[in-house]
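Our next item is chain A:
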Amino acid sequence: MVKLKRILFASATALALSLTAAQAAELRVGFTLDAHTLDPANHRNRETETIIRNMYDGLLTRDGEMKVVPEIAEAFVMVSPTVYDFRIREGITFHDGSPLTAEDVRFTLERLTAEGAMGEGQTSPRKSLLGPLQSVEVRDGNTVRITLSEPWPILPAMLPFQEVVSKAFVEKVGTQGLATQVNGTGPFKLVAWRKGDAIIMERFDDYYGGAASIEPVGKACVDRAIFKIIPESASRVAALLSGDVDIINELPPFSVEQVKNNPGTDVMTVNGTRSFFIAMNMEGELFGDAKVRRAAAHAIDKDLIIDRILGGNAARIEGILSPDAFAASTDLPRYEYDPDKARALLAEAGYPDGIDVTMDTVGAYKDIAEAVASLLTKAGIRTRVAVGEGAQMTQKWRTKGGPKSGDMYFTSWGNGSLDPFDIFTPTHRTNDRGNSAGYANPELDRLLDEAAVELDTEKRAALYRKAEQMVNADLPYVYLWVPQDIYGVSKRLKGWRPSADSRINLHDACVD
Partner candidate 1 sequence: MSQNDILLEVEDLRTVFDTSEGAVRAVDGVDVTVRRGECLGVVGESGSGKSVTFSSVMGLVRAPGRIAGGRIRFDGRDLIGLGPRDMRAIRGRDISMTMQDALTALNPALTVGEQLAEMLNAHDEDLPARGGARRRAIREKSVEMLRLVGIPSPDSRLGQYPHEFSGGMRQRIMIAIALAPGPKLLIADEPTTALDVTIQAQVLELISDIRARLGMSVVLITHDLGVVAEHCDRVMVMYAGQVVEEGATVDVIANPRHPYTRGLLASIPRLSMRGQPIRPIEGQVPNLVGLPPQCRFYSRCPERMDSCLQTVAMRPAGPGRRARCIAIAEEAVA
Partner candidate 2 sequence: MTVADIDAGPVAVASGAGQTIFRRNLARFAANRLAMASVAVVFLFVLLAIFAPWIAPHDPNETDLFRRLQPPAWQAGGEWSYLLGCDALGRDILSRIIYGSRISIFIGAAVIFVATTVGIAAGLAAGYFRGWVDVTISRLVDILLSFPYLIFAIGLMAMMGPGLVNIILALAYKEWVIPCRVVRGETLATRELEYVEAARALGASSAHIMAREILPNILSPVIVVSTIRIAHVIILEASLSFLGLGVQPPTASWGSMVADGRAFILGAWWVSTFPGLAILLLVLAINVASQGLRDAFDPRFQE
């Protein structure tokens, strides 16, 4: 075996030597999922976005501190609470060499928001991400004006999620063609999409350089960048350890030590944006009682789970917001782990012998939900975990005001914009789309509605802080933690760091 290995190694070396002349700098990302489509306007999928974003640029983007900065736009101004003007940069070209114009931007936004704009009666599934956008027009040749139907201060925070397409190209290939072909303005061009296997990109040499405020400005560092799809986490780690790939996402906490100890690899983390929590059905008899909800909060040893299962890579939360989010509070009362107190609260609520409940969740959270359930059980809330499909769970729990069945729901909500509007309102406003607890508090609704349109940053933050105090006391959910995103990287990788919005931006990344 050793001999065979040596022979193979020798031949591999010979091969490598013979190829050195042509060898170009190539960066490979071991990535969990393939893109569903390459059409920036035709998906609602985080992984698809991550891949596409390396070939398409947006009007705006975020810098390393998650601050929103202009990208294709040179600058933007809020003309009024409902009108924004974006000045488009000159000299930007698409991969096919044609220049980008304000008309392309207008076309892009219209394609995203107008009913039926995708062709064949289809409307973009990303429409809701642009909220109350009413109309888009081109002014003075290179300025695009967006008009909103109502004030919506987070428009700039939401624009980095939308990528600009070429009007001429879309008209040529159609929505059908855009699913598999790319003509963006991003730092990389598409070379090949091997479905389910890899997306291969090469440097776009006429790249305008990207956001002016994010160093380094210029062409991409590597000649080729590849997303290699490796769904299996152990295989992804193995690919990193063997040097097959340079970056992997979703490094399991379990493998952190191994990757750290391996001489050629390291671990990088970034605070994530997804909050985990357990919804308690407030319409139900058991969890309608605040004492029972508090008992549940005291029954769960968050620190233990963060330490044991998440490998310490998560931040504990007492409200819905991530510690990194805008207006996150630091002084919320903590529900400490105290099973005796939980039992006492249950007894007070009239359940001295404890209660039997079911906790729903999806397959991906099965393990951790099991752990939580066993803690709850030890404190008298005897919990059975039921795993269902995401869609099934959504139907059951996110009823938008419809009647609810079930006891508890272990779930999460992503907040890529790190703006409270994007997470607080859907999960806590009465009958909103993510309000799985069935929480209804008119006072809170008023606070959230006010904050949504408040333009003064300080005032807005204060409103959200007040809202967080309120939900912390009412406790419709047991707020658990915000896990860090963990990446495994090769030590030959330079100039790249993970981003809190889960993007993998390869523009600045270099390999030795």
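Keep in mind how these were chosen: all candidates are chains of the complex that A comes from, given by their letters.
Here is the rule we go by: contacts are C-beta pairs under 8 Å (C-beta built on N, C-alpha and C of every residue); 3 or more make two chains touch, one makes a residue touch a chain; residues count from 1.
All figures in this text were calculated on a predicted structure; none of them were measured in a lab.
> Of 1 or 2, which one touches chain A within the complex?
It is candidate 2 that touches chain A.
> Over in the complex, which chain A residues touch candidate 2? Could you list them?
These residues of chain A touch candidate 2: 232-234, 237-238, 252, 254-255, 258, 304-305, 308-309, 363, 366-367, 370-371, 374, 385-389, 392.
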